[in-house]
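Presented below is the structure to which this report refers.
The other protein chains are all here in position, but one chain of the complex has been omitted.
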Amino acid sequence: MSGSEVLRLEGIVKEFPGVKALDNVTFDLQAGEVHVLLGENGAGKSTLMKVLVGVYHPEAGHIFLKGQKVRMENPRQAQDQGIAIIYQEFNLVPHLTVAQNIYLGREPRTKIGLVDQRRLKSEARRVLDFLKIDIDVNTPVYTLGVAQQQLVEVAKALSLEADILVMDEPTATLSEHEIGQLFATIQTLKAHGVSIIYISHRLQEIKIIGDRVTVLRDGRSVGTRAVAETELETLIQMMVGREIVKKRMRKSCTALSAEALKVTNLNRGKILHNINITVHQGEIVGLAGLVGSGRTELARAIYGIDRIDSGEISIMGQRIRHVSPQQCIRHEMGFLPENRKEDGLALILPLKDNIIQASLRKLFPSGILNLSREQDIAKRYVRELAMAAPDVVRMAKFLSGGTQQKVVLAKWLCTESRMLIFDEPTRGIDVGAMEEIHSLMNNLAGKGVGILMISSELPEILTLSDRIYVMREGTIVKALDAPATTQEEIIGFAAGKKAAA
Amino acid sequence: MRGNFVVAAHLLVRLTPQFLRALHVGASCTRPIMGVRPDAPTIETIVSLILCEIITFYWTIKEDGVFLQLVTKYSRLIALLGICAVIAILSPNFLTFNNLINVLRQAAFTAIIAVGMTLTMLIAGIDLSVGSVLALTTCLAADFLRPDMPLPYMFLGILIALGVGALFGCLNGLAIVYLRLPDFLVTFGMMQVARGLAFLYMHGTVVNGFREEFTFWGAGRILGVPVPILVATVIILLTFLLLKYTNFGRAIYGIGAKRSVAIYSGLSVPQTTILVYAFSGFIVSLAGLLYIARLDAAEAVIGDQFVLQAIAAAAIGGISFDGGVGSVLGTVVGALILTVLANGMNLLNISSLWQVAVTGAAIVIAVILDRWLSSKA
Partner (left out) sequence: MTSGNMQVRSQTLGAFFRRIPGNTYAIVLLLFVFRFTSPEFLNLSNLLNIVQQGSILAIVSIGSFLAIVSHGIDLSLGAIVGLAGVVAALAMDAGLGVGPACFLALLAGAIFGAVNGFVIARTYINPFIVTLGMMGIGEGLALVLAKGSTVSAGNPVFKLFGGGNLGLLPVAALIAIGCYFIFSFVIKRTALGTHIYAIGGNEEAAILSGINARRIKLVVYSFNGLLAGLAGIVMASRLGAANPSQGIGIEFDGIAAAVVGGASLAGGKGSVWGTLGGAVIIAILRNGLNMAGLPMALQMVILGLILVAIVTIDSLRS
């Protein structure tokens, strides 16, 4: 739909300590179009959107709304200016009704200031009818399925009279049928003149719903194309760039024949199907896949945090019957979780406490601590991993992100495990620290440690892995030999362009 | 760290002579100190001396934030000393040997129970049943402690008390871990149950008069120091060592600090939780035994006030309600603050009815101050 430009982001630069998240990005949005924002994890999509709605303030660049320059101070202001954003975690109050959620904080009032229930329901009804959504406005939101909750979020955005709607990975948790419903709703919105920024990396869907697509890579805009005129291969290439002649860190494979980890026929409800994975000692196995493919769920199932329905797990050749983190550690397997602040380290504990936390039984089998030994161990790791920490008694929450990740790493190195699962080891870390961690992982493998690495950074997967498993929708779709594959091939399997082999 | 020791030593050397003389003066004087014996140092002199030292200290270590850090770290101790100083000025009888021993003995009971409460709070839980379990276990043991029972029965009684206390604590822990119920709810229910069982068992009667061997532990003295104080000191020391120097202690802090992280680190959350509650029950029974030893009587209604006092002592002592932060020594200082306040109010003839209010106010002020100070750090 041709027409005027409703939004323009020009020359946006956003920096964080040590990392340039957005580098001179320009993005425009035409009235009534669905403009897809495409890119891998960490490419800058959500950062750009956060700049748009005022969560972040850019170091440079301007935002133009309908030709007028604006400064986005905060999300509330963005909302008032007609920009609504639907996040992946919904912002709904479970026990309130659909109508109440749609108008939360903006309830229509009667003359004496009470909530006008009739108008609340009729207005909500109107919005839902307009979007052709068939949900009773009186139902409590918690009774609705995920897809319907999302539609309620869309209705909420529309009720805000938003001209611009940002949808962040809207189909991540929807079934085929529900996706169809959502797309129909989007068409209705378009017809009404709402412009939509659609963040996704599901290539098939982009072809169906998108008008134009802008690809971001490493914080830069690679280009904007009309969806109808572009091949998927082209898009993939834009996403990953030319084959990066990044030197493979893994020059030689040090894998032994002994198995460090073997997973057979693992199933967990609807989340994981028939997973078979092997990691040899001295081998680095990468686990690639898009967001929502189930990689972290798989890791948690292997480690015993989540219960599995069926499957066998063997560590160091020993079958483990009732998997639990305790058991895994006892059998020399460790797990560096994705979310370091929630699961990786305790922020209110000192650095040294965090480092020895998983190794207490091993270091002090009598149950009695030796504080000076604890200090020595902590100082040793601070030195070996070059942590920027003035002393080992500092509370972890005062350390930088990179240092915190090193603390998590130190914690598991301290356990002297021979099998380690890394979930996004270098997320949110600057390039320098990233290199250090990579070389560390390489050394570990050289010493015979088996490593299963989950990563959304394809260069990282390619440079470090010996073998790669690609996951999609809860199952392993392909096993690849790392030196022989390309980023395009991996994404092809991950996004579903090619059939599972 | 070295700086602290230097200053502390400095203060100690400067003040000890005066302090000792003040004690001596207070004990033998029947009239208010102020202005009676001009050659002896008055309390005001001591206090102003301390203030001078603090100000000098501040000026010599005027680096950024160090002063604030130290104040924060020792805030409770400073508060305790401050309160003591104020009371000492207002009442000459405070700084007498007898009175201070009284204070310590009173504080001993609160401190022991508060130590158990500290552990449950460190693990981000709470135990509301302490008062009732104290009553129940002491009532169960009471009959075994009478003089007309053979001596071995006394030991049996003690064992029963401790065992039942630990048992009830275990039940608390089991319900919290396996039924996934909120801690205050489980322990609240247990509070009712234990109290009810105590009433049932006693039928409203009171058991009076225990063996000498038993009452010694509550009312006797060793080398001039009342036994409860010694017992409390031992328990505090042992718990301190437990928390600081054992894996178990680290597990407690780890689970309280962030449960999800503790799980990933392979710490056994169920086991540790149950043990902590069992410990709380055990230690409460121990305190109860000391308590009835001193009272020389046991009945079903005792112990109600200990819950609030223990929580207050821990909260004032810096144990975070969310878990993972705090030291058992802080709790001890908290218990001392509470007891000194009560003692001060007695000495100053303030109605004991104010005590509940003061305890409550102390909790609120302590947590607010703590929040404020940590936001400044």
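Residue numbering begins at 1 within each chain, and the chains themselves are lettered A and B in the order written.
Operating definition for what follows: a residue touches a chain if its C-beta (ideal position, glycine included) is under 8 Å from a C-beta of that chain, and two chains touch if they have at least 3 such contacts.
Keep in mind that this is a model prediction, so the values were computed, not measured.
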### Task
Can you work out which residue in B:Tyr74, B:Phe199 or B:Phe240 touches the chain that's missing from view?
B:Phe199
#### Entry: Full-complex contact with the absent chain, from A:Glu15, A:Asp28, A:Glu107 or A:Asp218
A:Glu107
### Task
For subunit A, enumerate the residues touching the unshown chain of the complex.
75-76, 91-96, 100, 104-107, 109, 113-115, 117-118
### Task
Identify the residues of subunit B touching the omitted chain, counting contacts across the whole complex.
126, 179-182, 184-186, 188-193, 195-200, 203, 300, 308, 311-312, 315, 321-322, 351, 353-364, 367-368, 371
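We take it that only the chains that are shown with their structure count from here on.
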### Message
Considering only the defined contacts, which subunit B positions touch subunit A in the complex?
### Response
244-251, 253-254, 257-258, 260-268, 324-325
### Task
Report the residues of subunit A in contact with subunit B in the complex, numbered from low to high.
303, 305, 324-326, 328-330, 335, 337, 342-349, 353, 356-358, 360-361, 364, 367-369, 371, 411
